[in-house]
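The complex appears here without one of its protein chains, the remainder shown in place.
Labels run A, B and C following the written order; every chain starts at residue 1.
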Amino acid sequence: MVTIAFLFILVSSTLLSILLDMHLYDLSFFQTLHFSLTLDAGTRKTIVFTALITGLLASFILDYRMSKEESEKKEAR
Amino acid sequence: MQKELVEKISLTQLFILVSAFLFGSAIVVGIGGEAEQDSWIAIIVACLLSIIPVWFYIFLVSRIPEKNLFEIMEIAFGKMISKVLILLYILYFFYISARVLRDFGELIVGDMLVNTPIEVISITFMLFVAYILYLGLEVLGRFSEIYAPYLMGSILAVGILLLFSRELHVKNVLPILPEGIGPVMNTVFPKLITFPFGELVAFMMILPYASKVRYAGKTTILALMVSGLILAYSSFVQIATLGPEAKLRSKFPLLTATGEISLWNFIERVDLIIIFVVMFGILVKISIFFYGGLKGLELVFNRPYRAFIYPMAMIIAFMSIIISKNFAEHISEGISMVPWIIHIPFQYGIPLLLFPFVLWKSKGLRSEGKKR
Amino acid sequence: MKTMKLLLTSLLLLGLLSGCWDTKELNEVAFVTGVAIEQGEDAKYKVTVGVANASQLNVQKSEGNTPSVTFSLEGNSISELLDKMNVGLTRELRFSHTRTLVIGEEVAREGIAGFLDYLERSGQFRNNFTMLVAKNISAADILKTTFPIQKIPSLKIHNQSSTLFKEWGGAPDMKLSDFIAALSSKGRHPVAEALTIVGSPEQGGSVDNNKKLDPESLITLVGLAVFKEDKLIGYLNLEETRNYVWTQDLIQTTLTVPCGEEKYIDVRIVNSKSSIHANYNRETPNFQVEIIAEALLNGTQCRDDLEKVDTYKKFEKDIEVMSESMILNTVTKVQEEYEVDIFGFGEAMRRQHYQRFQAVKDHWDEEFSKADIDITVNIFLRRAGTSNKSFLTEDE
């Protein structure tokens, strides 16, 4: 569930920012998408995406752990 | 000592949270600059006017006790519709947190750590927000009790220090209202009424957790007025120090004004220190929006909100970067689009829509209560 | 618990991996104390920076070498030149402790707005450095003239001008931000301090200059540079500068007032407050400058009995008459000679009669030069030092 939420929020918030950018720069959707997601060169890209990936990993782990806990609970019953 | 399951915040804490929330980014980026030397009047007017919506938020929350905005929406609109609306709200909350975070990042990178990537600032700051929300709302409340005196104290001290440095030229605020109330009202609506005052909509997520709900509303309104006054004071000091033109020109007028302080050749360049004071306001603002969003996720995805903290914090850090390419884009979005497209529907539209439903449902609830 | 660990480790890792973007150790940077900008021979500007040589300022480590090093480059943009200074200097330059900006006369006459924007925008400069115009002398030489007590020339000048402002009012308290504020205001024109070198500039450029009781060359303040917008148009002398400052925010000054024939009293003016009342008399703007000040009698050459109230009254009257005419002369001189409002009368008009000012703001200087100015000085002579009657009085 956490992973789903993560992906959902990620996609939709990117979408939101893109919609705003479309309006501001008068570009088409795909142009804006390309334009927004290509970040500046250098270390910065890696930092941002590393952060995002750790977020994704964390949500995987959390999901896994919670499903395990749930199944343990069921067993206990 | 059993741990209390429902987190409570005291009225003092609520007061501090509301005022720190209102200072938040507002005190950094400077508000109401368009009203030139009358911006302090504009702030006071906006503060007084926004008592109405804030009272309205409080009314909605108090109508159905112990339920936050999202739970009320669930009661009013039913599961399906409310889920969609809640998701929209979550997006709104996260988007605003990201914007505030960007404001803060720009501040740090622009003035203090010039070569440090803004991304690192965003991420480190979000890590802290994640940590404090992981510890809980209660901890955030107590945390603010410690830092609030410094925040308020230094905002007040800036004016006094400027006065001693002979930089406070009160005549700069003259003439008062040379062109009537028109320009002031143009600033008040829609800008000031939505930012920072309308953003108190996020407190509909917090109010139900106040320890004395009966007084929570009064406390919030008192905090609103006090912080409105302090914001106006700060704006007044900025105008008196810099003059309206320079204030409007400055990216972070409070810092520019503080930079003028010079006492005994020793207290100089205090603006760097003010940044830290401001950092606390930013923290509260981001935390509360973030908390609102997390509570929404908890409701929609049916998992404890702590589970979402780290991933979502990273998304907000990411968002704060891609939200705009450059500072100009960030500001122009903030001026031209965010108030109309984003603030007004979420701050006024949906709560207003909620109003008749809440009245109807709460009547139902009450009569049910009587039957029992 | 686990989340906390994750947070802390990622925070630490982030720190370790990323390194320190902004670290600059103190011995990796050089602090610029003064910047001089003048007309270049081949390019638009010639920029000279004065860099502090800290170890020579330290009592223990000083070897008697120069406390400040200068270097000049020519180019078309200040920003680029400042970043390019390592052509001749070893360390990265920092401008946060810059205290003086000396502008060459030619550049000032051409207009200085071009680089003021950079100075305000860069955020590297502190806001409290003094704006100076080098009169009849190369701006770079100003940064090269040493002084034994305050060894770094730029710091010396900064100190000199702020002390002169505080003690006698002979320098305007004009910081960069004030200058820009005046520039952007429709009802005021900026001014700057003017300075020059007495003696030979070549001699001043050596530490040996510090070894003489009477330095070969010395930087002196000579009054006020008057600007129209961002262009230099003329100067006021020291007396006039004081009179100008008196209409603004004088802290204290000393006057020599005639009390009889060829005889004078010395008066210390303290606690002076000035206010401007603006009015429109049909088509002529009309200003009343009201100055209220306390005065202390420092000395007298007259024989009047200082234990009598009448004497005080007389002296008060004398001071008032003299200072009123002095200030009025200065204002009239500016009105007639330069035709620019450096006093901020326009701002007063804007505050007090907003609508009228809006109508004339685009040609305010014309309005200013035809304005009626009325100066009222109210002096309250409080006391006369530590003695009562002067021994001169007893002579009678």
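We adopt the following convention: a residue touches a chain if its C-beta (ideal position, glycine included) is under 8 Å from a C-beta of that chain, and two chains touch if they have at least 3 such contacts.
We adopt the following convention: contacts and distances are computed from a predicted model.
Visitor: Leaving aside the chains on screen, match the unshown one to its UniProt name from "Sodium:proton antiporter", "Hydrogenase-4 component F", "Spore germination protein" or "ABC-type branched-chain amino acid transport system protein".
Guide: From the listed options "Sodium:proton antiporter", "Hydrogenase-4 component F", "Spore germination protein" or "ABC-type branched-chain amino acid transport system protein", the omitted chain resolves to "Spore germination protein".
Visitor: Out of B:F23, B:F77, B:Y92 or B:Y147, which touches the unshown chain?
Guide: Touches the omitted chain: B:Y147.
Visitor: Looking at the full complex, which residue from B:S62, B:T116 or B:N186 touches the chain that isn't shown here?
Guide: B:T116
Visitor: So which of B:R269, B:R306, B:K325 or B:K361 would be touching the chain we can't see?
Guide: Within the whole complex, the residue contacting the unshown chain is B:R269.
Visitor: Given the full complex, what residues of subunit C touch the hidden partner chain?
Guide: That gives, for subunit C, the contact residues 1-2, 12, 15, 18-20, 22-27, 29, 31, 52, 54-58, 61, 94, 96-97, 99, 126, 155.
Visitor: Touching residues of subunit B against the unshown chain: what are they?
Guide: 1, 10, 12-13, 108, 112-113, 116, 121, 124-125, 128, 131-132, 135-136, 139, 141-143, 145-147, 265-266, 268-269, 272-273, 275-276, 279, 283
The rule we apply is simple: only the chains that are shown with their structure count from here on.
Visitor: Please state whether A-B or B-C has more C-beta contact pairs across its interface.
Guide: A-B
Visitor: Averaging only over C-alpha atoms, locate the centres of subunit A and subunit C and give their separation in whole Å.
Guide: Roughly 56 Å separates the two chain centres.
Visitor: Could you state the distance in Å from the CA-based centre of subunit A to that of subunit B?
Guide: 25
Visitor: Go ahead and note the Å separation of the Cα centroids belonging to subunit B and subunit C.
Guide: Going by mean C-alpha positions, subunit B sits 42 Å from subunit C.
Visitor: Among the residues of subunit B, pick out those that touch two or more other chains and give their numbers.
Guide: 117, 120, 123, 310
Visitor: At least two partner chains per residue is the criterion; list those residues in subunit A.
Guide: 43, 47, 54, 58
Visitor: Where on subunit B does subunit C make contact in their complex?
Guide: Residue list for subunit B touching subunit C: 110-111, 113-117, 120, 123-124, 127, 130-131, 134, 166, 171, 174-175, 178-179, 242-243, 245-246, 249, 256, 259-260, 262, 268-269, 306, 309-310.
Visitor: For the complex, which residues does subunit B have touching subunit A?
Guide: Subunit B residues touching subunit A: 87, 90-91, 94-95, 98, 117, 119-120, 123, 297, 300-303, 307-308, 310-315, 317-319, 321-325, 329, 332-333, 336-337, 341.
Visitor: Note which residues of subunit C are touching subunit B in the complex, please.
Guide: Within the complex, subunit C touches subunit B at residues 3-4, 6-7, 10-11, 14, 18, 21-22, 96, 123, 126-128, 177, 180-181, 184-185, 249, 350-352, 354-355.
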